[in-house]
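First the structure, which I've put down as structure tokens, then a few questions once you've had a look.
One chain of protein is taken out of this complex; the other chains stay put.
Letters A, B, C, D, E, F and G mark the chains in the order given here, with residues in each chain numbered from 1 onward.
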Amino acid sequence: RRCGFPEVIYGEGKTAETIAQIASELRSRGERVLATRIDLAKANEISQLLPEMMYDSTARTLRIGDDLPDAQAKGNVVVISAGTSDLPVAEEAHQTLLWMGARVSMVHDVGVAGPHRLPERLAEFENADALVVVAGMEGALPSVVGGYVACPIFAVPTSVGYGANLGGIAALLSMLNSCASNVAVVNIDAGFKGGYLAGLVATQKHDSMQGQDAPAH
Amino acid sequence: RRCGFPEVIYGEGKTAETIAQIASELRSRGERVLATRIDLAKANEISQLLPEMMYDSTARTLRIGDDLPDAQAKGNVVVISAGTSDLPVAEEAHQTLLWMGARVSMVHDVGVAGPHRLPERLAEFENADALVVVAGMEGALPSVVGGYVACPIFAVPTSVGYGANLGGIAALLSMLNSCASNVAVVNIDAGFKGGYLAGLVATQKHDSMQGQDAPAH
Amino acid sequence: RRCGFPEVIYGEGKTAETIAQIASELRSRGERVLATRIDLAKANEISQLLPEMMYDSTARTLRIGDDLPDAQAKGNVVVISAGTSDLPVAEEAHQTLLWMGARVSMVHDVGVAGPHRLPERLAEFENADALVVVAGMEGALPSVVGGYVACPIFAVPTSVGYGANLGGIAALLSMLNSCASNVAVVNIDAGFKGGYLAGLVATQKHDSMQGQDAPAH
Amino acid sequence: RRCGFPEVIYGEGKTAETIAQIASELRSRGERVLATRIDLAKANEISQLLPEMMYDSTARTLRIGDDLPDAQAKGNVVVISAGTSDLPVAEEAHQTLLWMGARVSMVHDVGVAGPHRLPERLAEFENADALVVVAGMEGALPSVVGGYVACPIFAVPTSVGYGANLGGIAALLSMLNSCASNVAVVNIDAGFKGGYLAGLVATQKHDSMQGQDAPAH
Amino acid sequence: RRCGFPEVIYGEGKTAETIAQIASELRSRGERVLATRIDLAKANEISQLLPEMMYDSTARTLRIGDDLPDAQAKGNVVVISAGTSDLPVAEEAHQTLLWMGARVSMVHDVGVAGPHRLPERLAEFENADALVVVAGMEGALPSVVGGYVACPIFAVPTSVGYGANLGGIAALLSMLNSCASNVAVVNIDAGFKGGYLAGLVATQKHDSMQGQDAPAH
Amino acid sequence: RRCGFPEVIYGEGKTAETIAQIASELRSRGERVLATRIDLAKANEISQLLPEMMYDSTARTLRIGDDLPDAQAKGNVVVISAGTSDLPVAEEAHQTLLWMGARVSMVHDVGVAGPHRLPERLAEFENADALVVVAGMEGALPSVVGGYVACPIFAVPTSVGYGANLGGIAALLSMLNSCASNVAVVNIDAGFKGGYLAGLVATQKHDSMQGQDAPAH
Amino acid sequence: RRCGFPEVIYGEGKTAETIAQIASELRSRGERVLATRIDLAKANEISQLLPEMMYDSTARTLRIGDDLPDAQAKGNVVVISAGTSDLPVAEEAHQTLLWMGARVSMVHDVGVAGPHRLPERLAEFENADALVVVAGMEGALPSVVGGYVACPIFAVPTSVGYGANLGGIAALLSMLNSCASNVAVVNIDAGFKGGYLAGLVATQKHDSMQGQDAPAH
Partner (left out) sequence: RRCGFPEVIYGEGKTAETIAQIASELRSRGERVLATRIDLAKANEISQLLPEMMYDSTARTLRIGDDLPDAQAKGNVVVISAGTSDLPVAEEAHQTLLWMGARVSMVHDVGVAGPHRLPERLAEFENADALVVVAGMEGALPSVVGGYVACPIFAVPTSVGYGANLGGIAALLSMLNSCASNVAVVNIDAGFKGGYLAGLVATQKHDSMQGQDAPAH
């Protein structure tokens, strides 16, 4: 258990057997399970070994554990993404937040090239405890969002784009140099990390309001 | 004469004498004169040799030739800049446009971190023939402006910022990866080039409306 | 509608169904349709769903809408390219300009290593409203062309080359550092953007001459 | 006012007069004032214009507004730094947190080369609401700290080091690739941003416990 | 024979025939044989030509020559690795050390994100003559290990990770900037080199204690 | 003596005394002397110690040994440069060629932005044995020259420019990717190397025509 | 005809038909033909269209035209390579030199890690008119060779290696920074260019000795 949450299985380079085995063990201890970076073929193999695992083919994640009803979910996180191609990364963040038991909603396709789209949806995210903002290409979206909200923003650059996007480095640099003060950054395509950090902020705030603070680490 | 305009003097690494001499020669042929990248000390030296030259200490340019009255100036260019520190580059564009005889206005300090500032000033730039947009740090401003206008945008990244701004490379990459289709890019801190290109678009459009197209090159 | 033109469909990472659906919708509104970055297999799938779409296998674009007869097309754009391998990028620009209704012609295989080839064809491009210049390897062609013309040049670096071409970064840097003042740059392999910007300059100039677009300045 | 806090003055490239004037204006509206990146000479000039401003020569910041007594300060942030040379950046974070009214303490000189030093001081930071972790050279400290705590960590890479530290890029990359899930990153030497983000997390959590800020969710 | 050891066969880009032939020749001179970077298919081909060759599918190495009994093996080297995905590189170091006749043991999965794991296993490596430390992602492990031991450490960065890991460059830079003085670095994924250098230190120290190698100084 | 020529003194980081002493020694053996990268202050110091040394303040070189009369000089090298700011590097090549006893002439200010200038001067360089071509910014000149001549070209990129010129890397990459087959490249600002290589080609060709050097093949 | 030699066909991205057609045309004009970067499948296709073309599967080149008998070949070039994996690039240089009619010999596998191997073969290359030196990994071989010979060296970096070789950039930088004065550099894996430049030096020297200088360009 780290940060009050069980281990997450990073699926890249692990066999279906290994993943199923770690998942079983976590499950037997009563933990909710999350595995990331699982392609469809591997997901199918794992599902045969451990049918409880639910696959999300956009996020490429496997989970065990029901989605909490909204009333029980904690805090309030919104995942905002720029374009259609950024969806897999945004969904990895989404699945991570569901696994954490955070209340989460999605605002898609509000990239900066259509500047009217984002403010129209302001009501959906202006009161969040934390935001995850996912964008590729020039990575400008977190800076713009930063001007509308008072909460911490976790910016996730994606490798979406071509040429001088340098596999996501352009978006990453853009976000690191954001003139908005409330923007922190994680690795390229790291939807998991963005979701996890926003989930920590939101659930710990929620717990402290309930007097449930400080898990025994 | 290139592109219908006389040569511009690039001042970096030229002596005051050399610059004054080239300027005199251009002047004697009846040309308007522009010299860029001139520091204050060199400007003072040159002014003693050639008192006609007017120095702009923000742009670090010298010019000979009166500003045209607005009614005679051609076309309509707006120079938009993100923050106070981007002013010297924006001013180099401004001086270049004045020298070309283009009609030009300035919109300052409308960086993306204050997302309400830009749309408030939309009326000032939405009907321009071409825009110069100057920004450092994450360089997001041209992408946002691109969503509001129908004309070509010449984006000028600046070296303003620190750390992972990499001396302007972060802003440059951001602009090259803009998801707005109408954004072209010039070199870091190249206010002259941004102004020159916007000036070509605006003055050539103006001339063609007057039936004055195609200078004899 | 942006910049007076309908949305373009960026095909990378979208399914045939999605693309056909967006295209149908645009078509039903009476818009001309352009989709870029479509490989042959996907083009075949889309053609079965929407037979009107015409595929250009060099440009890897799909279009709906007839080519305008030259007399109706607007302005005058020339796409100049350096070598045979640069053709797909040059064709993407070409298709974009046809879709915009711009008058466009092509000058191929005039790379700088054969310095006599370009000036021989000067008559074909010297009176253009705007040029698109496409080159890989050392990316020198826009600088040379810049010395012959008075109009704005939109330089498109390509990823053509090997080794120290760094996937197009060498050509990109070369173009950004052009000693010709009338050269602006877009992303590597961004034929669409180069074409779009040149098309904006040419069609807006044309429209203003016809008094169709004249904004109040 | 952004994020519930007044504007911060970024001192780089602003004159003493400009800074004093912005500060006066903020002061006259009853705001607490913070200005960053002010060298000693400029601080002296400003102090003559506006004697209330208190300079911290390590952090290179100016502030107006008393430190809150610990009992009134909000939340609990700890700033952890690796080596002596990282102190200026850690202090910029510290001053920012004081200005925000957050409760803050410092843990210095616990870099990874002395692996016994950090765990000895665990009691001082394990119950924090958020941490700022400042390190140069190989930038490993946030990853190690991440293994001990349950809260979000804002990692600040510094330009401390030489040769292949690449002016802080080595530490930045290290932090972005942290195998600890609870590490977010800001720009090189961006003590202000690290402090601001941690301050947002801590003070917003505090306010929500007091029912002062509870947004409707 | 170089450094007292026979040549190692670098398998990349060599045919099965070539490798088998070089191996036979070495064998006929009574040498122990090591070939690295051999994939499974090529290993099968070679085994048919030269059945003595034993393949390690994790390390992707082929060897001829028995493992020495621990009592005869020389010195004491420990190979420490951070995560499961770093195993192939760690195993290449292991196989190299076995081939050299060094005494070697392995400590796996002690990455810095679980800071309690490494000190628990201190007894296994604190008296080594030399260590090989293998880590990807942020590459922090050698710095931390460096704080616990008195011997030279050969750090091997791996290409494990994604995005801003830049194919192992992030870990490489981290290790080069280590604040621990006893850390030297080899190329990315160079398990062979890390093992070879540690093996030289350990076996030469062993030999000199036995008076087998004592050069006249 | 290397390559049939005595050692050249690389002045960077050597004291005036050291340089004068090495020069004296070479002189006493009857050698012609060349020292590069000497600033004015150091040149003055050296001249007091060794008055024979003649300083060229553009090239920043010191030489001992008379210029050969054209009739005695060997071969035929031309140094071509793009702009005024490239002169110091071109002059370093020039001085090196004079010291080698090669016949050398200069063609200045024929950069690609003025495409008519170079062909006008073709007669001056088309029969050279070897060319040195010096250019900064986009570094396109060697590619263009390569189209006009049959001899080997030694391209010297300079650090002239700003922003995305990356201190000369842009010009260097451009030259390495030249589509002209007869272009070889040396280090940024390496006028000495460019001159030396062209001098080897020209003088060895000359000597072999005189039968002075004809190796037995 | 460039540089006195007919055009070379760069095969990358050209179809078999195109290549066969250009080759036929050159052949019909009596030219010797060279095509580079042709894989086996394409070579087979071309051979069916144009059976005269002889394929070299190591160099990946096609040629038409007999090898000249040694007595008729011109000058004296040696191609030196470091390791077995560098052979394809060395062979591309070799084939280019045969096509040019230069006398050429090969010295293989003399990389710097076996420092005795190179001097043992000095007699084979010390009297060459020009050398091509091919090396990957650290690219040190040209610097070492440069210490033994008086003629110009054309250094060809290869992409051989892994990790921090950066696809050949490490070897390229090494060669550009060579402390040997007689080393010029071409693009990564550019065996053709290295061979062509050495061939120009050698054949032009030979021709001038025969009084055949200056082809009519």
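As a convention for this text, a contact is a pair of C-beta atoms (placed from the backbone, for glycine too) under 8 Å apart; a residue touches a chain by one contact, two chains touch by 3 or more.
None of these values were measured; they are calculated from a predicted model.
The chain not displayed touches chain D at residues 84-85, 113, 160, 162-165. Seen from chain E, the chain kept out of the figure touches residues 2-4, 8, 126-127, 129, 147, 149-152, 154, 172, 176-177, 181-187, 192-193, 196-197, 200-201, 204-205, 208-209, 214-217. Not every partner is drawn; the one left out touches chain F at residues 2, 12-14, 157, 159, 167-169, 172, 187-190.
The definition used in the following text is that only the chains that are shown with their structure count from here on.
Under the contact definition, chain D and chain F share the contacting chains B.
Here the spacing of chain C and chain E, counted between their Cα centres, is 53 Å. In whole angstrom, the spacing between the mean C-alpha positions of chain C and chain D is 48. The multi-chain contact residues of chain F, meaning those touching 2 or more other chains, are 113, 147, 163-165, 176-177, 181.
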